[in-house]
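One structure, pasted below without further comment.
Only one protein chain is missing; all other protein chains are in place.
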Amino acid sequence: MIISLFIILPLATVFINSIIGRFVNKFSDVFVNIVNFILVVLSFISLYQLNTYYNKIFVYQVGGWAIPYGISIVMDHLTVFMLIVVNIVAFLVGLYSISYMERYTEKWGFYSLFELMLAGMNGVIISGDLFNIFVFLEIASIASYALVAFGTERDELEAAFKYIVLSSISTGLILLAIALTYGYTSTLNLADIAKTIQSSDNLLVKIIIFLFILGFGIKAAVVPLHWWLPDAHPSAPAPISAMLSGVLIKTLGVYLIIRVIFNVFPLYPKLLTIILFLGILSMLVGVILALYQWDYKRLLAYHSISQVGYMLLGIGLGTPLGILGGIFHLLNHSIFKSLLFLTSGALEYNFATRDLRNYFYVSKTMRNTTFSATVGSLSIAGVPPFNGFWSKLLIIIACIESKNIFAGLVAIVVSILTLASFLKVLKYGFYKENNELMEYKSKPEILNKSEVPFLMRFSMITLAFLCIILGVLLYPEIREVFLSKAVEIIYQGGLYKEFILK
Amino acid sequence: MKFYPMIPYILCLILFFVGLYGLIVKKNLLKIIISFIIMDNALNLFFIVLGYKKDASFPVFLKNRMSSSISMVDPVPQALVLTSIVIGLSVTILMVAVALRIYEKYRTFDITEIKNLKG
Partner (left out) sequence: MKDNKHTGMTLIVKTVTRWTVLLIMLYGWYITFFGHLSPGGGFAGGVIVALSFIHIILAYGKDFVAEKISEHLAGILETTGGLMFLTLAILGLAAGIFFKDFLGQGKVFSLFSGGIILPANIAIMIKVGFGMLSAFLCLILFSYQDKK
């Protein structure tokens, strides 16, 4: 019952907002954020319900049709985990955009597209039907294309066109894989497919899995297919960059890769080795390309590629500890990467540039932004008390445990390079006090920059607070409720079909 | 497996790769859009061909053909293809709109001249 509200509420918001928001000025600000808050509450309620009432998996058949015929909506611990991540980030980003989006026209259009993207992501997460996943994936993608092009300036349009072309190749490959799956199994229900395909010896099954990984890999910006991301993510308005880098590439990429290779198709070790290799490659290439960037948002976008590599590395290890590290890093990355993109938006709000060398006196005038950017940078670099440290530690321990010393070494090296890159950001972007500033003393309008509006600060501080405390999720009793069960769903992939088809 | 019944599938795949080739290689925005349309429709055709049965008719019950003995093609791919066409249509419209805007800013459709973003 509750689970279907995750699609209904955002979609209804899209339609109502684009009728009323056109005429009433502040309507969309208030309405959309209330709905986002309700969605956050609902995702926690569904976690509570899943732990209390249902036995591991709850299946909801749309329209009351039985399993192979109707569309099923599935709620297990992995979906609830993803729902909580997506909706928390969406809520905070929505609050941030109230003030930030003032400089654009047609704010209601922005909010409608935002909610459409949220509906698409929630739909991808909760649906248990292959074609339904494809439809929601396309809804989220189309909304994100429009949002990348929202500024309609030169860079935005060029980035959006690149993004559309590459993304439509990806969705084409996914659709081809779905067609082949349907031809092979005559069903589209994920659990039913899992029941029909028992072994992976068949060549066709291997081709299908390859196509799925290729398609979702483009969405997740895995390295040989990554080059659209550093153009598309920085070009969007800052809240949308935060959504795209924070949750969209994970929902459409990493989550679906996990779902398809662990729960639907039979797992074979070579596949995990491929995922592991892709993860290592992404980590290295992403961080090396990020090192020499001066554009703050572009630097962050390259780091997204590198951090997605960490998740794939953890998942590709295939051990429970590795998977725990992988999905915990997914949660952490969505928190700190959206935080960092929001701080970049705050800087752009005041300075109207994205070049790190052009920011002055930030640590003096924008104390809250500086604080949250510092926390975010230290988290992404993996400095101890913050959340990024714990997930990276788990992944490295899991590497050593499964005798993958090389992968562990790469993870450590990439972490050090990330720290170097973010020390550069902090030094040049925030704590810059050198002689260059003297010449700007004569220009008071640069020194009179004040802090950004309250709602923007509120979102950033909340995310920074989450960065500090999220390590507590690894505390055994909390882990049992939240993370361990999601790991169980992934690690014992067969559970999924058994519980749905029982 | 005989080769002859595989021919429609292979033709669809060839069409798909023609579209993919154009999407990757072509330098003109409009040609890229047309390549996308070709790719999308090749996939739709592939889906339709998957549901084909020999000597079967369209999957609709009418007043004079209600008995279950009539052999019909698989209706599921057709429903899916309808959805897929709608998605392809909206992506195409968005692509055309973005291409028009690009033309307004850059005064060209050639992607080798549209490169502000680097690095």
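Lettered A and B in written order, each chain numbered from 1.
Going forward, contacts are C-beta pairs under 8 Å (C-beta built on N, C-alpha and C of every residue); 3 or more make two chains touch, one makes a residue touch a chain.
Nothing here was measured: the structure is a model prediction, and the numbers come from that model.
Colleague: Among A:12, A:84 or A:419, which one touches the chain that has been omitted from the display?
Modeller: A:12
Colleague: Tell me which of B:6, B:70 or B:96 is the one touching the absent chain.
Modeller: If we include the chain that is not displayed, B:96 is the one touching it.
Colleague: Could you please point out the chain A residues that touch the chain left off the display?
Modeller: Looking at chain A, the ones touching the missing chain are residues 1, 4, 8, 11-12, 14-16, 18-19, 22, 60-64, 73.
Colleague: If the hidden chain were put back, which residues of chain B would touch it?
Modeller: The missing chain touches chain B at positions 58, 60, 62-63, 82, 85-86, 93, 96-97, 100-101, 103-104.
By our rule, only the chains that are shown with their structure count from here on.
Colleague: Report the inter-chain centroid distance for chain A and chain B in whole angstrom, where each centroid is the mean of the CA atoms.
Modeller: Once rounded, the distance between the two centres reads 29 Å.
Colleague: What does chain A use to touch chain B in their complex?
Modeller: Those residues of chain A that touch chain B are 131, 135, 138, 142, 145-146, 149, 152-155, 157-161, 164-165, 168-169, 172, 175-176, 179, 182-183, 188, 230-231, 235, 293, 295, 298.
Colleague: How about chain B: which of its residues touch chain A in the complex?
Modeller: Those residues of chain B that touch chain A are 16, 19-20, 23-24, 29, 32, 36, 39-40, 43, 46-47, 50, 76-77, 80, 83-84, 87, 90-91, 94-95, 98-99, 101-102, 105-106, 114-117, 119.
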